[in-house]
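Showing just some of the chains, left in place.
Chain lettering (A and B) follows the sequence in which the chains are written, and residue indices restart at 1 in each chain.
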Amino acid sequence: MESHKINIRVRYQETDAQGIVHHGNYLNYFEKARIEYLRAMGISYRDVEEAGLMLVVAQVEVNYFSPAYFDDLLLVETRVTSTKGAAIVHEYEITRDGDIVVKGTTRVGCLTERGKVTRVPKWLGGKGEFELPG
Amino acid sequence: MESHKINIRVRYQETDAQGIVHHGNYLNYFEKARIEYLRAMGISYRDVEEAGLMLVVAQVEVNYFSPAYFDDLLLVETRVTSTKGAAIVHEYEITRDGDIVVKGTTRVGCLTERGKVTRVPKWLGGKGEFELPG
């Protein structure tokens, strides 16, 4: 899958007194985008967790280009740019009507439920042996 | 203990595009007030949870009197008004410089970690036998 796109409608409580989306909320939009990306690959993140694998955010970078406002319909485009060892790197571009709002990158690490680092499993594009039951 | 008071400084991300504290955040202020109330009684809510007891919000009522703003120093005064069976009722009054901002009530239920309703333990003012280790 080259990239995955979702729409997110800005909620009122995501705005702040500057009248714009509070900058912290974009991390939640990225997270939603990762989860929907997985779903488009046929994988429920809930199943991943119930099977004993945790995907934990290890690094985040966000560049803010222009503000978004309440009720804006944002387009979040997500790419996996690297899957090495125990980490998956995603890149995000959030636009509104073609204008860039935010660009970001996250590095997510794979952990067992006991907190031990483990290679990204094959069904997530890596070389790990962790199997998803069912 | 008759009532318990804490101060909460409004954070920027708790405001919304109306320029005021978003109404949902008061539930978080109430929660913080309950936890600090417990601490003042010598009880850490983390210990309660680690011991296998969960306090779950069953009912909330909030009346909004006047807006609060970024950086306001709010006073939250909390009272336990009833402890019967498996439920504790708290009342809250949030003021700023003596003016009422919000009044609220919550009913919290006691559950075992398996989700079974259990009487409020004695150390929380009830008649239940659940013991806090240590």
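As a working rule, a contact is a pair of C-beta atoms (placed from the backbone, for glycine too) under 8 Å apart; a residue touches a chain by one contact, two chains touch by 3 or more.
This one's a predicted model, so the numbers in the text were calculated from it and none came from an experiment.
The complex in this file is a homo-oligomer whose displayed part has 2 chains and whose full count of copies is 4.
Basically, only the chains that are shown with their structure count from here on.
Chain A maps onto chain B through a rotation of 180 degrees [Cα fit, steps of 5, range 0 to 180]. The mean-CA centres of chain A and chain B are about 33 angstrom from one another, to the nearest whole unit. Residues of chain A that touch chain B in their complex: 12-13, 15-17, 19-20, 22, 24, 69-70.
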